[in-house]
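As you look at this complex, bear in mind that one protein chain is not there, while each of the others sits in place.
Moving on to chain A:
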Amino acid sequence: MDLRFTDKELAFRDEVRAFFKQALPPQIRNRITSGHHPTKDDLVTWQRILNAKGWAVPHWPAEWGGTDWTPVEQYIFQEEMQLAPAPQPLPFGVNMVAPVIYTFGSEAQKRRFLPRIANIDDWWCQGFSEPGAGSDLASLKTRAERQGDCFVVNGQKTWTTLAQHADWIFCLVRTDPAAKKQMGISFLLIDMKTPGVTVCPIQTIDGGHEVNEVFFDDVRVPVENLVGEENRGWDYAKFLLGNERVGIARVGVSKERIRRIKQLAAVEMSGGRPLIEDRRFREKLAAVEIELKALEITQMRVVAAEGRRERGKPDPASSVLKIKGSELQQATTELLMDVIGPYAMPYDPHSEEGSNEPPVGPDWAAMIAPNYFNTRKVSIYGGSNEIQKNIIAKAVLGL
């Protein structure tokens, strides 16, 4: 047993770190450090920098641009990206739909979509959830009816992240309403410019616009945009959701936030001295750091075992990482609230765009409360923490 990286892995880490340091545009880095969401341009710029280097899609098969990195190297790469801190690549393309396409798609689909995903020439969004189908995803109702060489799609998706920028959406649609819940679902790729597709914004509690409703009104989708077999969509969706294991915990993001907390607590005054000198605060911070260290090691254990994993066998790892990872993302945003104290209060709706007026409080304060509010989402989306606990209890413990 050895927690240390090998010399080869350390050399790899240094190479990645040096590249990120040199290649990440400072204004993008600053935006992330100050808690702002990366803009569309930031994501595109960064993805293309990575693609030019050959690092846009390291986890893909080599023929489509993947690298031959080991799971540990993949892990190091991801961690360094979060620590840089660089924008996380838009997951809907590179992490979600692409693996489905290269695993189950046709040759034509692979050639058409994969290179454009790697270079983010197409912006993808995920059309799974519906108003009536959240945790109970299989109850989805959006209908796709075969008419000649088209599917005609009618229905509604919701919570569709960043659909306002999207060129394409991958959807779960019901193609056989007579079949049992999970059986009649297909996986369809839909061009957002098709007539009948409408996107409506949903405002989140922090005032941001990251999610949308997407309506389909007699949308004609060519049959060649069906992935794999008709009515097998649920299997592909399960495959897609099961892929996000390592990285789901966002340990690097929480680590980076802890660093920031320490930096800010060293300048923020409390009781006439820097907050970091307050023992009660330090203990609270240390408690979160202990949990984070534990999760980091748990994550490394998962990475180390990745090669030996039996596919299709229930495995608590994803759920443990998701539950604790989301709790720690939330705990670190709460600690930032503790650091800023009363100056969390001013609401500055223009702080996103960078207005001419200086912020009301210190310039690092404006996003702290909005991020705390917004981060409540991480225990809701991607399988809520209650659902994750059900998985552990039922599938893993057999209760």
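Here is the rule we use: a contact is a pair of C-beta atoms (placed from the backbone, for glycine too) under 8 Å apart; a residue touches a chain by one contact, two chains touch by 3 or more; residues count from 1.
Basically, contacts and distances are computed from a predicted model.
S.K.: Quick one: the chain not pictured, UniProt calls it what, "Glycine betaine/proline transport system ATP-binding protein", "Glycolate oxidase subunit GlcD", "Fumarate reductase iron-sulfur subunit" or "Pimeloyl-CoA dehydrogenase small subunit"?
M.R.: "Pimeloyl-CoA dehydrogenase small subunit"
S.K.: Touching the absent chain in the whole complex: find that residue among A:Thr6, A:Ser106 or A:Ser135.
M.R.: Considering all chains, including the one not shown, the answer is A:Ser135.
S.K.: Looking at the full complex, which residue from A:Thr6, A:Ser106 or A:Gln203 touches the chain that isn't shown here?
M.R.: Only one of A:Thr6, A:Ser106 or A:Gln203 touches the chain omitted from view, namely A:Gln203.
S.K.: Among the options A:Pro26, A:Gly148 or A:Gly272, which residue touches the chain absent from this view?
M.R.: Per the contact definition at the top, the residue touching the missing chain is A:Gly272.
S.K.: Contact with the hidden chain only, please: which chain A residues?
M.R.: Residues of chain A in touch with the missing chain: 129, 132, 134-136, 139, 158-159, 202-205, 207, 211, 268-272, 280-281, 284, 330, 337-338, 341-349, 360-361, 369-370, 372-374, 376-377, 379-381, 384-386, 389.
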